[in-house]
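Heads up: the structure comes next, in structure tokens.
A single protein chain has been omitted; all remaining protein chains appear in their positions.
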Amino acid sequence: MQFLSDNAAAVHPAVWQALRDADAPDAPYDGDRWSARLDEAFSALFGQSCTALWVATGTAANCLALGAMVPPHGAVICHREAHIETDEGGAPGFYLHGAKLLLAEGEGALLTPASVEAVLAGIRPDVHQVQPQAISITQASEYGRVYRPAAVAALGALARERGLRLHMDGARFANAVAHLGCTPAAASCAGGVAALSFGFVKNGGMGAEAVVFFDPELAAVTRYRRKRAGHLQSKGRFLAAQILAMLERDLWLDNARAANAAAAELATACGDRLLHPVEANELFLRCTAAERAALRAQGFGFYDWGPDAARLVTAWNSDPAHVTALARALAAL
Amino acid sequence: MQFLSDNAAAVHPAVWQALRDADAPDAPYDGDRWSARLDEAFSALFGQSCTALWVATGTAANCLALGAMVPPHGAVICHREAHIETDEGGAPGFYLHGAKLLLAEGEGALLTPASVEAVLAGIRPDVHQVQPQAISITQASEYGRVYRPAAVAALGALARERGLRLHMDGARFANAVAHLGCTPAAASCAGGVAALSFGFVKNGGMGAEAVVFFDPELAAVTRYRRKRAGHLQSKGRFLAAQILAMLERDLWLDNARAANAAAAELATACGDRLLHPVEANELFLRCTAAERAALRAQGFGFYDWGPDAARLVTAWNSDPAHVTALARALAAL
Amino acid sequence: MQFLSDNAAAVHPAVWQALRDADAPDAPYDGDRWSARLDEAFSALFGQSCTALWVATGTAANCLALGAMVPPHGAVICHREAHIETDEGGAPGFYLHGAKLLLAEGEGALLTPASVEAVLAGIRPDVHQVQPQAISITQASEYGRVYRPAAVAALGALARERGLRLHMDGARFANAVAHLGCTPAAASCAGGVAALSFGFVKNGGMGAEAVVFFDPELAAVTRYRRKRAGHLQSKGRFLAAQILAMLERDLWLDNARAANAAAAELATACGDRLLHPVEANELFLRCTAAERAALRAQGFGFYDWGPDAARLVTAWNSDPAHVTALARALAAL
Partner (left out) sequence: MQFLSDNAAAVHPAVWQALRDADAPDAPYDGDRWSARLDEAFSALFGQSCTALWVATGTAANCLALGAMVPPHGAVICHREAHIETDEGGAPGFYLHGAKLLLAEGEGALLTPASVEAVLAGIRPDVHQVQPQAISITQASEYGRVYRPAAVAALGALARERGLRLHMDGARFANAVAHLGCTPAAASCAGGVAALSFGFVKNGGMGAEAVVFFDPELAAVTRYRRKRAGHLQSKGRFLAAQILAMLERDLWLDNARAANAAAAELATACGDRLLHPVEANELFLRCTAAERAALRAQGFGFYDWGPDAARLVTAWNSDPAHVTALARALAAL
């Protein structure tokens, strides 16, 4: 009964079917008919023209998006606990050729205009200090919190005003949209997001994410940079096919809803143990070592979160029986 | 009837089966039980202890291998027509942080000790010139030529003598071994290769190559660099499973033999049109524009190779009927 | 009456003389007879064999030293207010190819074993997090504080134990040694410093700093990297000559003593306004906007340090009359 992460869950049957369908030979790289449909599919989804490129990982998606926005001598403002800062093995430093991450504060790993302003206020506008060109936010955040459309728009407005680009790490964008019940656009581009790393791997995919650019110039550069990073797979049709399968009939949203519902069931059982409101599919709860041991003895797998807390993650295919069992076990602690 | 490339061919049924078998949840990244078996599988194959890391593309495999060998202020000696020089979109410059490719000559895109020595002779050993730390060769070469074990060993001896590391781009390593009829070791590590990019994508895989390190220190560094390059997929078990399926019961070799046999049938039909001896699964032949048009009119797909030649590539699953049809058409030109 | 910084002060007459003496033609780059004497001069000064390379700036010195210690996928632990973090325009990101600076705390911009351990404790030893290879400390610190020999040695011991290299940014190393009254070795290499950026520009030089390596392998690599960074000046003899002039008859120490003495005179006048003990030639003092305006009205130049403080810096040639005048003005506030 695993609640370790959604990042290694099984692949959705519809994705498997799409993969098999894509086995028929086609042009290599992104010259195939599946890849050719991506722009249209995402443009329809977002209700505005956009360009989408597939890559194998969220790290590559984030760093390619940021690399198109930020010159080597520049910087990205992100949360102190952003995935790009803490868990991507220094990939931003690599892809951005040494550009800096400038760390902002914010409850629940959410940035606010004030927290970004605080970073900006500390930077002298001279050549001795690195000047930022972008802001990166995570939707849902590293603590499972979700930016409301107005919150995205406020950051987008600040970005525009200060000449910065806004990037959204959407490794769990689906979970955020499912929570908000708004359009994907309202949760991202309508608020000023220029590039979105739209995650599918955690949500039923095998190995395909999309970088969605709402600015065609950023996409044009990224085509070269994707190849340069060794991310232009020759059988790219298999990546495009995964993504198209996820978009079809809103599978991405159904899967996210399932994961969120499982998380909500667990959240109820956690009561005031919760360290953060549960808005997506991650839970962070106060939990002593003894309690964690007790849960593990009952067969539940999850990560410790420091000495006094635990992290639980549900997935698109979390077994309802396992979820209910864990909910009971949590309530009984 | 496509002879454009092997790089977008269908996925072998055994690989499909392995992918489905790997759907069962397991630890993320390379902590799963499939990834855990790679070192042992390759060590058995090569008859010596080695470490193997999966990545999605040959470009990433080559550049991670070279990046472990060469510091940013260094250089790699390779053939003027090496894939890393001509067709990887500048990935070596990215992964090696600006290290240089020093271009050597050689018939059939094959390096020789003499051609490498010629490059070395042109470099003053002072700080004004970039000093090489590695040699990279392609097995089979970009013109479908194969290094004999003695040829590899001669380059390995030179490399050792000059303090250089030897890398082998084995995008079509299987085809080379199938041609040589020797052990994989004889075609690579026995001759001094320190790291081998072992290709599977062109040979029946979907999106997995292996970087095989015969020096554990290079592998240790590369684990960090793979993550940093955004190539550590969270569902890495699907990559490992592909590779293991290909290694099992020598599927990799069977597939390569099939492709080579198809190429041989075409080669016979080409007669003295051949620009290079056909040793693997690529053919380069003199062919006028009119002749190419005639072939295409008969339904054959392939690339032009400059104004007066064509390139044909066979794959593990080239349809024997198509091959025979093309052979006849070539003979009839 | 300028107390803005020591970094633009006049050049010492002995340095001028040395520059003129070096006008005679000699071999280019560092093949000249002045450059040839550097290793010996520094080895004598430190009482141990070392290798010294000239560069034009402290930023280049720091980043070349760190670049020899840290691979692109690595990191350097430094103080949150270290010059390399706050004031070098991202140069470490450039020279280290995207390696990270990991920020530690510490009173007076001084690191302690505990503050470094706190950073290390926060790093999981896996590929998702950047692993450090070096510690960088500033002697004297960015707040004019000085590491005692025992403090350096404690950090050196920790570094050794954790497999890290220790770098010292000695932009004001002379001031630190003058304060300590110990040998240069005791303030640096005896405590485990592997590379020292030894500053001369702030102390009477024109445009020459030395990177002193106590490990010859680091120096060998840096020769290539200095050229690669465009820092191998063709008339390098003028840089070497400056440094030799400063070392001769301990001019570097005399100059630093003069600056320190001026700072001490001002410190006495500041009383409990001081935000940090004055150990070198920088003073940070509580000072309202009105008080600062009053000082400026009397002709004193200095930098604000946030809204409620000021920074004063003395130099090797601070005019004693100006110093006394400022001391009086401070006392009279």
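As written, the chains take the letters A, B and C, and residue 1 is the first residue of each chain.
We take it that contacts are C-beta pairs under 8 Å (C-beta built on N, C-alpha and C of every residue); 3 or more make two chains touch, one makes a residue touch a chain.
The structure displayed is predicted, hence computed values, not measured ones.
Trainee: Which displayed chains make contact with the chain that has been left out?
Mentor: Per the touch rule above, the missing chain touches A, B, C.
Trainee: One chain isn't shown here. Among C:60, C:180 or C:259, which residue touches it?
Mentor: C:60
Trainee: If I consider the whole complex, including the chain that's not displayed, which of A:167, A:202, A:225 or A:257 touches that chain?
Mentor: Of the listed residues, the one touching the omitted chain is A:225.
Trainee: Determine which one of A:97, A:276 or A:292 touches the chain that has been left out.
Mentor: A:97
Trainee: Residue by residue, what part of subunit C touches the chain that was omitted?
Mentor: 2, 4-5, 7-11, 16, 19-20, 23-28, 32, 55-57, 59-61, 63, 88-91, 93-95, 201-202, 206-207, 224, 227-235, 237-239
Trainee: Can you name the residues of subunit A that touch the chain not displayed here?
Mentor: 71-73, 97, 127-128, 131, 221, 223-228, 232
Trainee: In the complete complex, which positions of subunit B touch the hidden chain?
Mentor: 72-73, 75, 86-90, 92-94, 96-100, 127-130
The rule we apply is simple: only the chains that are shown with their structure count from here on.
Trainee: Which chain has its Cα centroid closest to the overall Cα centroid?
Mentor: The most central chain, going by mean C-alpha position, is A.
Trainee: How would the subunit A/subunit C interface be labelled, same or different, where same requires over half of its residue numbers to be shared?
Mentor: same
Trainee: Quick one: subunit B and subunit C, Cα centre-to-centre, how many Å?
Mentor: 50
Trainee: Where the centres are mean C-alpha positions, what is the separation of subunit A from subunit B, in Å?
Mentor: 34
Trainee: What's the distance between the Cα centroids of subunit A and subunit C, rounded to whole Å?
Mentor: 42
Trainee: Do you know which subunit A residues sit against two or more other chains?
Mentor: In subunit A, 88-90, 93-94 touch at least two other chains.
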